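Report on one structure; see the data block that follows.
Omission of a single protein chain aside, the complex is shown with its protein chains in their original locations.
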Amino acid sequence: MDPQKVLPDHEALDLHEAINFKTLCIAKSKLMQGLVFDDDLRNLMKKDVEQSIQGLTELQSLYERAPFQAPVPQNRPTPIVGEKEGTEH
Amino acid sequence: MNTIIENLTGMDALSDQVVAMDLLIAAKSGVRNYAMAVTEAGTPEVKEMLTRHLDDAIEMHEQVSAYAVEKGWYHPWDTNEQIQLNLTNMKTALNLPAL
Amino acid sequence: MNNDYLDPINALHMPEMADTTFAMDFLLRAKEGVRNLSVALTESASPDVRAALKKQLKQGIALHQEITELMINKKWFHPYELPEQFKLDQLSANNTIKIGKMNLFPIETNRKGVFDRTPDEN
Partner (left out) sequence: MNYALHEILEVQEMAAFKTNCLTKSKTMKALVSDPRLKELMQQDIDRSTKQLNEYTSVLSKAKQSLGDE
C-alpha cells in the first residue's frame, strides 16, 4: 500500500465508528420498513436505506486504507454458535 | 510572537504555536457545536443560518488544521510524533511560573 | 391499555403508536448520525475522507430535516407546542413501560440450536 495513502490513526478509528453506526442504521431502517404502517414514513426509510448503502460503500473503500487494514475472510473469524459454547436447552 | 509585547508582558510562553492550537481547538469545537445546533433547529430560517455557519466552521477548521500540519504543530499521520510534541508542550506548561 | 397482550382493545391506535416510536427512533438516529459525522470530520485530515464525510454530513442534515417535517406534519412531534410534546412523551413512555412489563415471550425463544449445523449435516 502506498504509505502516503494510509489514513491517520484517529481518522481510521472515527471511520470505524461511522461504519458501525451506518451499518446498524441500514439494518434498522430496513427491518423497520416491515413494521411501520405509514407509507410516507416507509418511503423515507427506503430512501435512507438506499442513500446509506451508497454512503457505507464509500466509507468502506476509504476504510481500506486504515493502518490496521487486513484481508477480510468469507465468514466471521470465530464462530458464535457451536457445540462447545453456551448451555444446551 | 511579537518580541516587544513578549518582553513587555513576559508572556514568551504564549507563542504562535499556542495561539494556533487554541484556534484549532476552537475551530474543532465550532464544527461540533454547530452540528449539534443544526439538529436542534426546527424553523427553516434558523436552520439555514446554522447550516451556513456550519459550512464556515468546517472551512475554518480545514484551513487552521492544514496550517498547523504545515508548521509541524499537528501530526495526524504520526501518532508517536504527536505524543512527543504533546509531552513537550505539557512540560512547558507545567513549568510555567504562575504570575 | 391493560396487561393482557392478547386483549384486542390494545390494538386500538396501535399502528399510530408503533409509527410514532419508529419515527422517533429514526429521528434520533439521524440526529446522532449528524453529530457523529461532525466529530469524525474534525478528526480527519485526508482530503478525500473529508470530502466524503462532508457530503454525508450534508445528506444527514437533509434527512434529519425531512424526518422532522414528516413528524410535525403527522403530529408526532411538536417542537413549537411544548405542552403537546410533553403529553406525547409521557404517553409513549407509559405505554412502553407497560409493554416492557408484559410477559410477551412466555415460551422458550432460544433459536440457537437451529443454526449450529451446516445444511448438509443431518
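When the chains are written out, they are named A, B and C in that same order, and each has its own residue count from 1.
We adopt the following convention: a residue touches a chain if its C-beta (ideal position, glycine included) is under 8 Å from a C-beta of that chain, and two chains touch if they have at least 3 such contacts.
All values reported here derive from a predicted model rather than from experimental measurement.
Asks: Just to confirm, in the complete assembly, which displayed chains does the hidden chain contact?
Replies: B, C
Asks: Extract the touching residues of chain B with respect to the undisplayed chain.
Replies: Residues of chain B in contact with the hidden chain: 1-3, 5, 11, 14, 16, 19-20, 22-23, 26-27, 29-30, 33-34, 36-37, 40-43, 45-46, 49-50, 53, 56, 60, 63-64, 67.
Asks: Contacts of chain C with the missing chain: which residues?
Replies: On the chain C side, contact with the omitted chain comes from 79-80, 82.
Criterion: only the chains that are shown with their structure count from here on.
Asks: So, what's the distance in Å between the C-alpha centres of chain C and chain A?
Replies: The computed centroid separation for chain A versus chain C comes out at 18 Å.
Asks: Counting only Cα atoms for the centres, state how far chain A is from chain B in Å.
Replies: 32
Asks: For chain A, jot down the residues that touch at least 2 other chains.
Replies: 8, 10-11
Asks: Give the residues of chain C that touch two or more other chains, as numbers and ranges in rising order.
Replies: Answer for chain C, listing residues that touch two or more other chains: 37, 39, 45.
Asks: Help me check something: in the complex, which residues belonging to chain A touch chain C?
Replies: 7-8, 10-11, 14-15, 17-18, 21-22, 25, 28-29, 32, 35-38, 40-41, 44-45, 47-48, 51, 55, 58-59, 62, 81-83, 86, 88-89
Asks: Which of the residues in chain A come into contact with chain B in the complex?
Replies: The touching residues are 6, 8-11.
Asks: Name, in rising order, each residue of chain B that touches chain A in their complex.
Replies: Residue positions touching the partner: 76-77, 79.
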